[in-house]
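Mind having a look at this structure? Questions to follow.
Every protein chain of the complex appears in place save one, which is left out.
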Amino acid sequence: MTVHVSRKEHFNAAHKLYNAAWSKEKNVEIFGPCANENWHGHNFDLIVTVKGEPDPDTGFVIDLKMLSCLIRAEVIEKLDHKNLNIDVDFMKGKLASCENLSVEIWKILSPKIRGISKFGKLHSLRLYETPRNYVEYFGE
Amino acid sequence: MTVHVSRKEHFNAAHKLYNAAWSKEKNVEIFGPCANENWHGHNFDLIVTVKGEPDPDTGFVIDLKMLSCLIRAEVIEKLDHKNLNIDVDFMKGKLASCENLSVEIWKILSPKIRGISKFGKLHSLRLYETPRNYVEYFGE
Amino acid sequence: MTVHVSRKEHFNAAHKLYNAAWSKEKNVEIFGPCANENWHGHNFDLIVTVKGEPDPDTGFVIDLKMLSCLIRAEVIEKLDHKNLNIDVDFMKGKLASCENLSVEIWKILSPKIRGISKFGKLHSLRLYETPRNYVEYFGE
Amino acid sequence: MTVHVSRKEHFNAAHKLYNAAWSKEKNVEIFGPCANENWHGHNFDLIVTVKGEPDPDTGFVIDLKMLSCLIRAEVIEKLDHKNLNIDVDFMKGKLASCENLSVEIWKILSPKIRGISKFGKLHSLRLYETPRNYVEYFGE
Amino acid sequence: MTVHVSRKEHFNAAHKLYNAAWSKEKNVEIFGPCANENWHGHNFDLIVTVKGEPDPDTGFVIDLKMLSCLIRAEVIEKLDHKNLNIDVDFMKGKLASCENLSVEIWKILSPKIRGISKFGKLHSLRLYETPRNYVEYFGE
Partner (left out) sequence: MTVHVSRKEHFNAAHKLYNAAWSKEKNVEIFGPCANENWHGHNFDLIVTVKGEPDPDTGFVIDLKMLSCLIRAEVIEKLDHKNLNIDVDFMKGKLASCENLSVEIWKILSPKIRGISKFGKLHSLRLYETPRNYVEYFGE
């Protein structure tokens, strides 16, 4: 009996889409206004989904308060009111796209979720850049 | 040609998270404010997804008006403005977590959906406790 | 130059609508399922609006982080995961309707907002019981 | 490393549910108010999900601006402020259900997405008729 | 002590914007795709706000279940799954704009709200044509 359990958190950050191997002109050609050298930003929403069998003692796959604390301490703290291209160690040298960001968040959360839940494991991350644009990553 | 069709319904209910085999202190330690003996509550949203081939005569996998009526009669009627720990027969003796509630709702709806749709069968239940906490169950 | 500034917070609580001066039958007749003696509950959203001239040094009518802290400490802390009829001192002896709750929250917040903002004063409270039912109070 | 990327677009359209092989009475019996001969309508939301490996040069599975332009040119332009039963060439002779509409949109978008993304392919379409009724199609 | 109380209801309808005193060409010039002769449609949301003093016996300005029933019987029943230009008696001979529709709904609801609440009177109607376009009417 497997249940998926999800928690939504949010953060506000600045970024630009910019490939340092390209000229400024090529960046503007490919990324358009997203390449604005003075940055732009978003209110991001992050949905973390953990999958597993409910613990018979608690009825929980994972304690959502603990999951929320984990996401805040390990991810939101490093991203909220930050610049994704400059301030975030795990995005150094990577294009600041949602695709890449979701993959890096997976690497951080996946082992730590094992640490706070004996029944659940990370199933997916959904990252909203705007209410109309989002990505989802399943770990492979 | 398989299509997934979904209907969202809602209900308002009280509950507490409480394991009767534990002391009051242990319940508060594990469940925190969710163990408040005087209860708390939520506006729950329930999304029921049915999967199948559209009927060539109607273009429908399932008639959503009939699905809505079924969910209301069999599930919402028993949960809305109720106490999940006290008033709901199919939750008796179970921890009133969303995980357990979604599994019990599956047992109720799954056979009855077969009765109102020759083309569709229950695919998943998604149960929102708050806009930021939800569970999903796929029947096994 | 007056600007209205708003902050939304939320809490989850149980309540019932019950007039102790009436019989159980009359309560059910008037309040319907909201009178369920075993309680029901909601995810409440509270929007607090403060009105004033922006401070020339900060561009703020009120610091929204301080407003958020104030609402959480003085209101949410007393309501979240609580029973509005039993656990909340300022609702003792009052019908646990949204109308009455918004009036009591006004009495708490109005003087304290004066304390954290020299430019703003409380303008309105909007309290959502569900996404489709809400009340608004302007202090008189 | 596969990521799912989604874009939401919307359109406003009229339709009725009506099987031309049936009498007017049978249509009303089966489809209820949805068979109103003078039409009714909806604000539809369409979520298009593309799946693939992020391009190492851009960090993108697909350029969401290009995906948005494609959906608008090939789908929204043909559906927005239109009558699904009368004005839409690819729905001629088909029941104007969301199930059938999602299948036809798939046929249009699937080959064209290959044309604008070397890394991504169409994974799913989700079509909301109302915030509480929606269908999802995965292409088979 | 005055509180505003609001209830949201919804309906799905078809309409077109068309001034019968003008040529087809002028209608298209002024109303653009909204003049499509084959209609288009929307999911409308209607928020009805009643203002008054809470009844000391119930804590209510108005019983929201009764308000919901009234709106459904007098307004939604006449608009849902209908064509605003053809099927709705109180819109006959009027341009089917949201502005005009909100004024006509006011005329219907205002006297009847007096009939179900001794403490409240109609304060405003807010009518959403889409999540991004809406009108509000205060009765004069």
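In order of appearance the chains are A, B, C, D and E, and numbering begins at 1 in each one.
Here is the rule we go by: a contact is a pair of C-beta atoms (placed from the backbone, for glycine too) under 8 Å apart; a residue touches a chain by one contact, two chains touch by 3 or more.
Everything numeric here is computed off the predicted structure, so don't read it as measured data.
Considering the intact complex, the chain excluded from display touches A, C, E.
For the chain missing from the display, the contacting residue among C:Lys8, C:Lys24, C:Arg72 or C:Lys107 is C:Lys8, taking the whole complex into account. Touch with the hidden chain on the side of chain A covers residues 10, 12-15, 33-34, 36, 38-43, 80-83, 86-87, 130-131. In the full complex, chain C contacts the hidden chain through residues 1-9, 49, 54, 57-61, 64-65. Residues of chain E in contact with the chain left out of this view: 17, 19, 21, 30-32, 94-100, 102-103, 131-138, 140.
Note that only the chains that are shown with their structure count from here on.
Number of steps on the shortest path from chain C to chain E, with steps defined by chain touch: 1. With contact taken as defined at the outset, chain A and chain B are each touched by D.
Both chain D and chain E derive from one sequence, and where they touch, over half of the residue numbers involved are common to the two copies.
Ranked by distance of CA centroids from chain B, the top chain is E. If each chain is reduced to the centroid of its CA atoms, chain B and chain C end up 29 Å from each other.
Computed centre separation for the pair chain A/chain E is 42 angstrom, with centres defined by C-alpha atoms. Within chain B, residues 131 each touch two or more of the remaining chains. Contacts between chains form some other arrangement here, matching none of path, ring, star or all-to-all.
Chain pairs that touch, as defined above: A-B, A-D, B-C, B-D, C-E, D-E.
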